[in-house]
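Of the protein chains in this complex, one is absent; all others appear in place.
A and B are the chain letters, set down in written order, and residue numbers restart from 1 in every chain.
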Amino acid sequence: MNRHIEELIKLLGEDKVSTDPITIKLYSKNAVYYEGSALAAVFPESTVDVSKLARYAYENDLKIYPQGSASEIVGSSTPREDGIVVNFMRMRKIKEINYVDSYVVAEPGVRLIELNNVLRRDGYMFPIDPASIKSATVGGAINSGSGGMMGAKYGTMKDWVLGLEVVLPDEDGTVLRLGGKTTKNREGYDLIRLIVGSEGTLALVTESTLRITLAPERVVTVAGFFGDLEDLMACVVEIKKSKLDVLIMEFVDDATAKMTVETLGSKVVGEGHLLITSVSTVDEAAERVRDALVHIYDEAGANKIYSALTMEEAEDMGIFDIRRNLYPASIKMASMGLRDDEEKPYIFVEDISVPPTKLVEAVRRLRNISDKYGFPMVLGGHVGDGNLHPVVWIRESERDKMEQFNKFVLDIMEMAIELGGVISSEHGIGTVKKDGLIMSFRSKNSLKALRLMHEIKKIFDPKNILNPDKMLPSV
Amino acid sequence: MSMRHVKNKNQIIRIIRDNIVRRGTPIYLSRWARLGWIEGLNVDGEGEYLFFTGLMYQMTPYIESMVSRLSRLNKSILLDIGSKLNRLIDISRLFSKVDGDRVRHAHQIIRSIYLLLVNSGVDIYYNPGLDVYAGTLLHDFGLEDDLSIYAYKVYRRLEEVGVDKVVTIDPHTTYMLKEVYPKYIDDYSLEVYPYIDLIKATNSNSHVDNKTDSIYVIHDPCYYARALKKSVIYRDILKGYGIKYVEPRFARLETYCCGGPIESLSPEFSANIASRRLEMLRETGADKVIVLCPICLANLRRAAGHQDYILDFSEILASYTGDKS
Partner (left out) sequence: MDGLEDIKRDILRDVLKCSYCAMCEWVCPTIDVESNNRIYGPRGRINLIITYLREGIYSETLIESIYTCLLCMACTYQCPAGIDIAEDIRRFRMILDGV
C-alpha cells in the first residue's frame, strides 16, 4: 500500500479513506466524460479533517483534487494519479438559517436543491439555479461560480456568498474565515470573490454563509414561437422596456425546438424560435402582467402563444419542457442511427455569453460555424443575460474527428470574443477551455492578467498541490 | 470496500426462490393467516371482479418476524445448510412464530378494503384457490426464468376459470399483474384494478360521527406514486372524506422508499432507511402516518416501534365509514 494511504488512514480514520479501485473510479469522473484516477478517495467530515489533510499534503507534496458531486463539465473536478480525490459530500449539514438577517450557513456538500427545498417551505429561496440544481453542491457551485436561469435578475454565485471558511494548503493547514454575515463588507481585498469561481485551485471551502432572498409571490410565464429571430429579439427589447420584473428569459432556436418536439414530444408546439419569459409579481397583478406580456408577444409577431398564471400551471402545461430538454434531446439525437449499438455519444455544452443586443448576430454566426464543420448543434440559452449554450456532440468512434471538433469549439469562442462577450459564463475553464482563456485575454491585449493569476495561485498554494493544472493555462 | 450490507445473498435468494416455486409464497404462511380475514364476512363466490389479495398483507407479520431473526443470524454456514435443506422441508416454518395481533391487524385491513369496495357498489367475489402470491421477489431478484413459469401458471389458472377482471389491494401485486405479467405472457388479457381506482371518493356513510381531528402525513408507496401514477387518486379520496393531511419532504413522484424491498438481504440497512424516512414523516408534526402498501406498513411500523403511528389508508377510511370490523 502506498505510504500516503497508511498515513492518511492514521490521520483521519479508516472509514474516511478508500483505496478500493472501483470506488476510486467512481470518484474520478465528471459529467463530460473526463476520467482520471487517484491514489485514494478521501471523505472528510469536518473542517478539522480538511485541515489535517491539507497540512499532510503540504508536508508530503501530495496533490489534492477537491470535488462535490462532479457534475461540472469542464474537467475541474477530476483527479490525477499523482494525488487524492477529496470529496466533500459527507459534509452536508445546513448549520443555520436566519430569515431576519437573510442568510444560511451551509457545509459544502449540501445540494442546491436540498437547500432550496428547506427554504421554499418558508417562502424563501437561494436563487442560483443552474440546470444541475439537483446535483450541484454548495461547494461545487462556489468553486464553479455557477449561474442559472434566473441569472439576468440574480446574477451568479459571486453575488450571493457573504462569508467563507476555507482551509489553505500550507504547513499549518490554516483555517481562514473570510467575510461574515452582512451584505456590506469592505474589509480589504475581496478574497471571497477571488475564491468563488477559482475551481478549487486556491483553497478548500469547508463552510459558507450565503445570502438568501424571498421567493416570488407569483410567477407568470408566457412562451411564444417566432418565425423570425429579429422579431424574437424585438420582443425581448419590448419586454425589457416594459419595466416588468423579469425572472427568467430563455431561448431555443427553431431547428432545436423542432427536433426536441420530434424526439421527445412536447405539449407546447409551434413554428420557429421559442422565447419563454417568466415575470415575478404579486397575486393581485398576475392577470394584468400576463395580459401585458401576451400583448407584447403578439405585437412582436409570435405565431403561437402559451401563458400560465402560476409556476405549477406552467409545469402542468409543459412550458419549460423544450428548453429543459435540450440536453436529453441532444443525447437522444446523438444516439440515433449509431452504427454500433454500444457506442457512446459524447456531449459538450458550450457556455459563451455575448451582450444581449448581439444575440441575433451570435445565433447567425453559430449556425454558420456549425455548417462549416458539419457538426450538428442544438442551441438554446439565457436571453436575459446573453448566455448561449450551443450543445454539440461527437461519437466514440469519431475520435479521429477530434481535432476538427476542437477547432469548431475554438471558432465558437472566437466569435463570442469578437462580439464583446466571454468564452465561459457559468461552467468554468477546467482543462477544456484554457486555450479560450488565452484567446480572450490576448484579444484585450491583457495577457499579463493571466500572469497575475499565476502569482495569486502561488501565494495561496506555494507548492502547487491544490487541483494543479486546472483553470490556468501556462503563459 | 467489502460487503457491508448484503449478507448471505445466495443462500437467502435460494430459500426465497425455492419457497415461491415449490410452495407458492416466499415465506411460510399459516392457513389462518392467509384466510382469517374472511371470518364473519359474507363473501360472495361469484361476481364481476375477483378480489385478489396477493397475500402480501397476510405475509407482513411473518416477514417482520423472519427479518428480525435474520439480522441476528450471521452464521452463513447454517444458512448454507438450511438453504439446501429447504428443498425438502420449509425452513421458513422455523421462523413462523408470529405476533397474533399483527396477523389480526392485517386481516382487519383486508376486511376494510373488501367492505369499502362492497359499499362502493363494486361487484366483487372471492375464491381462495385463485388468490396467490404474484411473484414480486422473483422479479426483484432478476429470476426471470422462474418468474416466467410462475407468472404463466398464475395466469392460466385465472384464465381457465374465466376470470377477466381482478381487483388488487397492494401496489406490488398490482404492478406485477398489470405491468410485468404482460411482458411474459402472450395474449394476456387480464384487467387489473387497484382498489383505490374503484372505491368512491366520498364517505358513503357520512352520518358516522367521527370525532377525530387527527392530521395525517401521506407516505406515498413507490409503485403507486411512480410506476402506476396513482398519487392523485388517493389524495382525492382523502379530500372527499374530509381527512386532513400534510405532505412530507419527498412526496408523490419523488417519494422516499421505506427500505422494505431489501429487508431480506440487508435487514439492518433496510431498517436504517425506514428510520430515516420516519424522521421526515415525524418532522411534519402530523399525528399519524398514512401508508398504502403492506411493505411500507411493516417496515415503518418496525422502525416506529409501535403500531398506532402507522396506519393503512383503508383502515382510516373504514374508521370514517363505520366499516371497521
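In this section, a contact is a pair of C-beta atoms (placed from the backbone, for glycine too) under 8 Å apart; a residue touches a chain by one contact, two chains touch by 3 or more.
Just so you know, these numbers come straight off a predicted model, no measurement behind them.
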{"item": "Where the missing chain makes contact, among the chains that are shown", "value": "A, B"}
{"item": "From B:9, B:23, B:200 or B:244, residue that would touch the chain that is not displayed", "value": "B:9"}
{"item": "Residue, one of B:45, B:129, B:142 or B:285, that touches the chain absent here", "value": "B:142"}
{"item": "Omitted-chain contact residue, chosen from A:13, A:123 or A:328", "value": "A:328"}
{"item": "Positions on chain B where the hidden chain makes contact", "value": "1-6, 9, 13, 139-145, 148, 184, 222-223, 226-227, 250, 253-257, 259-262, 265-266, 269, 272-273, 276-277"}
{"item": "Contact set of chain A toward the excluded chain (per top definition)", "value": "20, 22-23, 25-27, 29-33, 43, 69-71, 87, 89-90, 92, 109, 111, 113-114, 132, 134-135, 325, 327-328, 331-332, 335, 341-345, 347"}
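Criterion: only the chains that are shown with their structure count from here on.
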{"item": "CA centroid of chain A to CA centroid of chain B, Å", "value": "43"}
